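As you look at this complex, bear in mind that one protein chain is not there, while each of the others sits in place.
Chain nomenclature is as follows: A and B, assigned in order of appearance, with residue numbering initiated at 1 for each chain independently.
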Amino acid sequence: MRANKAILYALAIGLSLLVLAPFLWLVRMSFQTNAQIFAFPPHLWFRPTGANYAALWEGEFTRSFMNSAVTSTASTVLAMLLGVPAAYALARMRRRSDALSLWIVASRLAPPTAFAIPYFLAYRHLGLLDTRIGLIIIYLTFDLSLVVWLMRPFFETAPRALEEAAWIDGAGFWQALVRVVLPSAAPGLAATAILCFVFSWNDFFFALILTRTRAMTAPVAVVNFMNYVGWQWGRIAAGGVMVMLPVLVFSLAVRRFLVSGLTAGAVKG
Amino acid sequence: MQRLSVTRRRMLAGVAGGAALLPAPAVLGKATSKYAGTTIRGAAFSLPFHQYLSTYFPEFEKETGIKVAFDIEAFPIYNQRMDLELSTGGSSYDVIIVTFIYQGKWIGAGWVTDLDEFTKDPNVTPASWDPVDFVPGVEASMRDAKGHTYAYGVEAGAMLLYAGRADLIDRAGLALPTTMDEVLKVCAAVHGKAGVAAWTADKLHHWNWPPYLEASGGRVFRDAPKDLMPLLDTPPAVASAAWYAGLLKTYGPPGVLSFTDDQALHSQLSGRANMRTNSITWGLPLAKDPSSTVAKTVRYGMVPGGPAGDFPGVACHGFGIPKGSKKKGAAWEFIKWALSKEMLLRVVKEHGYPSVCRRSVIESEVFKETLTLNGQDVAALYLKVLDQLGDGAYMRYRTVPVFPAVGDKINRAIDAIATGQQTAPVAMKEAEAQAIEAIRMGGYKIGR
Partner (left out) sequence: MSLAVAAAARPRAAKRERLARQRRRFLVWCLAPTLGVLMAVTLLPILYLVATSFTPLDPTNPATAWNFSRPLLNYRLMLSDGRFGNSLWVQAKLSFWTVGLQMLIGIGFALLLNLRSGMLKALRTLFLVPMVLPPIVVGIIWKVLYTPDISPAFWAFKALGWKVATPITSATWALPSIILADTWEWFPLTMLMVLAALQTVPEEILDAARVDGARIWQATLYVVLPYVRGTLMVAGLFRLIDSIKAFPLIYLLTDGGPGSVTEVTNYYAFEQAFNFSYVGYASAITVVLVTVSLALSWLIVRLTGWGADE
């Protein structure tokens, strides 16, 4: 039995290394010079360089990084402000509507061109192309439904006795929601907010189509860079690492909620 | 992304090494001061000329009081985005690169400004600026039917053949190929020698292949821009497509079908691939870039021809002003400054820029000296290509509005042949059918 377990562990470790290897290779590459990257056979040991990161940081990459941060944060805040009360209301209402559920799920799952085309056409006239506001609005299409679907189960399982007690004490409905219900759902709120942020941050398609330069986000900037200096792999890798760093940290922090976030609450992980 | 190019710019600037600064161009009179304090926004794809020019921006800002801010993007992304930007009539930009393949579309749709209103006004543009000095073949595609000019040439990407390892060809007892048949012969003799692939290219087949199509007696359209019936499945088209796809498949380095310009350049710089035909801009670094491993063995020649003659490609990108710009006057001041004879001479002299569009500059001694590469007079080759171009008739296929869609069909067909998915006749027949459909969708009436 113990031998079995040892084999199992070895297998699990081996597999996780295999799965992680491609990712680690990219990280490694971001610390290499171009000559080291192209060397054959590859050097196992090399003196790491920070030059790739330095070059990125002094370039205009920082601006796209800021755009990503601002648009992701703003759409998350908006989606939370609007979506949390709605999720609460849905959790407390007796009747459910199939159509409403379908609408919310479908807007989370629709193919991106479905929104990209009308938004692009409308933004041309509204002057919202290449603006952060334009991106924030389109990120609401998936963030809002995400908030509703993630938060509803939290409110459903929260005991109603507390808020009812608050009403009897003379608190208004709003007060009860803010002072009693929300604090009890704090972990869920945090996880939901982080997932919203991650999804907006990860967006590539909408930013590719709806921004030019001023509002360009970090993922688009990295790809642009890739087309531009196709063989400076060290810098491309460094750009990739910078784009993934915040997301990696955040998502591992809320890993318990990842699955429900990615499946819009269909499965609790 | 502009700043990311610093290394390369520095690299190439090093080439110019300590050339003395010439006095500032005389064009800049006091009249320009009325725009002092404004900022103009420009957009360009990553083009060497722009990198060189931007080193002089502080001078321009000091002399005119106009601030210049440029956004630089990769070529495919720039085109896609600028196309959309212009279609919205946006006022984001005041100066843009009018890309060659979009000239027909953007000028035809009225999205860029008629520059005659500036050049015809002696108060705005002195006679010494001399607009007719720009090579006519280069300017042809930047004019409308009435002869008005909408952009002035920044880069005449004239195609040459360059072999990084000409020594290998010598050793095989051969010379640089001048015909398509010779290309195959030379490739067969040198491929794989010293670990060097014989041929390399970027994946923009619809730019790289047409010279061979035309040399074989074929054409992209029956008579662009008047008759846009595509002719992609004619015998010369099929034969030259098979020839070109076979060249890449048999003699290209691994992954050649996915190469961007930069990757193709790098395959030559690092000595992993030998020959390429493309714009002179991509051939210059082989002789001049400090990271080149082939500077001592590179040799230049004309693009190989065929039974129907020589048709080296020339892509002419120009500076223009979007219709929606609210600072057209200041934008023109910038273009006038950037493309003056004096400035172009400086860029040639100090940076070794090869793709100038002004005849007076091309014929100057400075240019000839600069384009003496590895002991070879490449300036003469460049002029020869521009002469070949004449009025630009054989390049007109590229500047019709539907070309981007048709070009995509060409790319996919060559890919399909090179990867063995389809035979040349089948692939080209399909490309023809799809091209016809795309052209009709674009609202053009065509018929057999």
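Definition applied: a residue touches a chain if its C-beta (ideal position, glycine included) is under 8 Å from a C-beta of that chain, and two chains touch if they have at least 3 such contacts.
If you're wondering where the values come from, they're calculated on a predicted model, not measured in any experiment.
Of the listed residues A:A55, A:A74, A:I138 or A:A193, the one in contact with the hidden chain in the full complex is A:I138. Considering the full assembly, A:L90 is the residue among A:L90, A:L135, A:L150 or A:M216 that touches the omitted chain.
Although one chain is not displayed, subunit A still touches it through residues 8-9, 11-13, 15-16, 19-20, 22-23, 25-26, 29, 37-38, 40-42, 82-83, 85-86, 88-90, 92-93, 95-107, 109-122, 124, 137-138, 140-141, 144-145, 148, 167, 173-174, 177, 198, 201-202, 204-205, 209, 219, 222-223, 226, 233, 236-237, 240-241, 243-244, 247-248, 251-252, 255, 258-259, 262-263, 266-269.
Of the residues in subunit B, those that touch the hidden partner chain are 80, 83-84, 87-88, 105, 109, 253-258, 272, 401, 404-405, 408, 411-413, 415-416, 418-422, 427, 430, 433-434, 437-438, 441-443.
Note that in this section only the chains that are shown with their structure count from here on.
Look at where the CA atoms of subunit A average out and do the same for subunit B: the two points lie 40 Å apart. Against subunit B, the residues of subunit A that register as touching in their complex are 38, 55-56, 58-61, 120, 124, 129-130, 209, 212-214, 221, 223-232, 235.
Of all residues in subunit B, those touching subunit A in their complex are 1-8, 43, 46, 71-77, 81, 84-85, 87-88, 90, 92, 259-263, 265-266, 270.
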